[in-house]
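Rather than the whole complex, this shows some of its chains in their spots.
A, B and C label the chains in the order they appear, each numbered from 1.
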Amino acid sequence: MKLAVFVSDYRLTVDTLDRLNPEKLGIILVQNGVYHATTKENGKPSSLLNKSASYYALIDDLETRGLGNADVADNVKVISYSDIVDLIFNEYDKTAWL
Amino acid sequence: MGKLTIGCFASLVGSMSLDFAVRLAGTALDKGHKVDLWVSGNGTMLSIKGQRAFKDYSALEKPLKELMEKGLNVTACEACAEARGYHKENTLDGFKRHSMDWYLASSFDADRVLHIGGE
Amino acid sequence: MPTTKLGFIVQRAGYKSENPKLALTHAIASQSVEVYLNDGDIVTADIAFIGDGVLNCKKDQKAMDIYKLTSTETHIKMSLLLDLNVMVCKEDLDRFGMTENDIVLDAEEFGAELTVKVVPFAEITKMMEGMNHLLFF
C-alpha cells in the first residue's frame, strides 16, 4: 500500500500514525499540521518527523501562519496545492486524513 | 486524467478544512481532473445560499460558484442539512442534496478518494 | 461483478464528535448505493474501530434515554443486521482493560447473523491493504 497521510493539526488526539506501516508512506502537513515542520519545543523537533516517510508541508498554510521556507525542517519538502494533486494521483494509491 | 472524490465533514468557519477542500478541488479541476465534492455533517454549511462575505470569516460561496461553473460536482448530505435547518429553498443553485449513498457511489469509479473526517 | 471496497476506520470516541456516527451511517448507506450504479456494480463497506474508537463499542449506552439520540451501539447493531464486516482492535480493548463482555457483539434481537469480530491490529492492516479507498473518521 502506498499511503498519503494528511496531518491537519498540531496536537494530535489519535495515535493512528504510530501504527501505520505501509510499503510507502507520505506525510502531508496542512493547516495547523504545518507546525510539525517548523516548531521546536525546548529545542526538539516534532516526534512526528521521526517516521520513515516522505514529508511535505503546504506553502499556503505556512505563510498564512507567518511561516515560510526558512522555518521548515530539512527533511520536509515545501509544496503547493498543485503538488498535492500530483502526489495523490501519481505517488500514492490511498489517502488518510487523521 | 483521473477522478478525485473529496468528502468533507468539518465545519465551514470553525476549522479551515472546507477552505482546504474547495482550494484542492479547484486545483485538481484546473489540472484536468474530474472532481466530486461531498459535504456531510457540519460541512453541509457550505451549501447555504446567501452567506455574507465578511473579512473576519472564511467565505466560500463565491469561489464555490466559480468552481461549479468549471464543472465541480458538489453534493450535500440531505439528512445532515435538514437536521440543521438547511432546507432546499436555502440551498445554493446547482448544489445537489442526496442521501449518504451518493458519496459511496461517487467513490465507486473514483481513482482517488480524500476523506476529510477528522475532528 | 465490478466491486469497490471502502474501509471505514473509526479512531475517535463518540458523542464529542459526530464523526464516529457518520462513519456508521455512511457505511450502512453501502446497502442502497446500487440506485446510482449500473447493474451488478457494488460498493462494500468494512468498518474497523481502533484507538479510542473502540470506546464506541461499549454496550448499554443510554444516549436515547438521556439526550434522545441514537447511540453508536444501535448503529453498530444496524451495521451487523445489514451484514457489514465490523472489526474491533483487540490491542486497544486490552489497553482499556475491556473484554468482549463490555462491548456490543451481536444484534441477535434483530435477527442479525453476523457478529462483531475482535481482531489483532495486524488483521485490520490486512483489511486496509485490501480496500480500494480508506476513510478515516
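Quick note on the criterion: a residue touches a chain if its C-beta (ideal position, glycine included) is under 8 Å from a C-beta of that chain, and two chains touch if they have at least 3 such contacts.
Note that the coordinates shown come from a computational prediction; the quantities given were computed from them, not determined experimentally.
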| item | value |
| --- | --- |
| Total chain copies in the file, per protein type | A x2, B x2, C x2 |
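The criterion applied here is as follows: only the chains that are shown with their structure count from here on.
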| item | value |
| --- | --- |
| Rounded Å distance between chain A and chain C, as computed from the means of their C-alpha atoms | 28 |
| Distance from the mean Cα position of chain B to that of chain A, given in whole angstrom | 23 |
| Per-residue multi-chain contacts in chain B, two or more chains | 112-113, 115, 117-118 |
| Per-residue multi-chain contacts in chain A, two or more chains | 14, 94-95, 97-98 |
| For the chain B and chain C complex, residues of the former touching the latter | 7, 9, 40-42, 80, 99-105, 107-110, 112-113, 115, 117-119 |
| Parts of chain B lying in touch with chain A, wherever the complex brings them together | 2, 4, 15-17, 20, 23-24, 27-28, 31, 33, 111-118 |
| For the chain A and chain B complex, residues of the former touching the latter | 6, 8-9, 14, 30-31, 60, 81-82, 84-86, 88-89, 93-95, 97-98 |
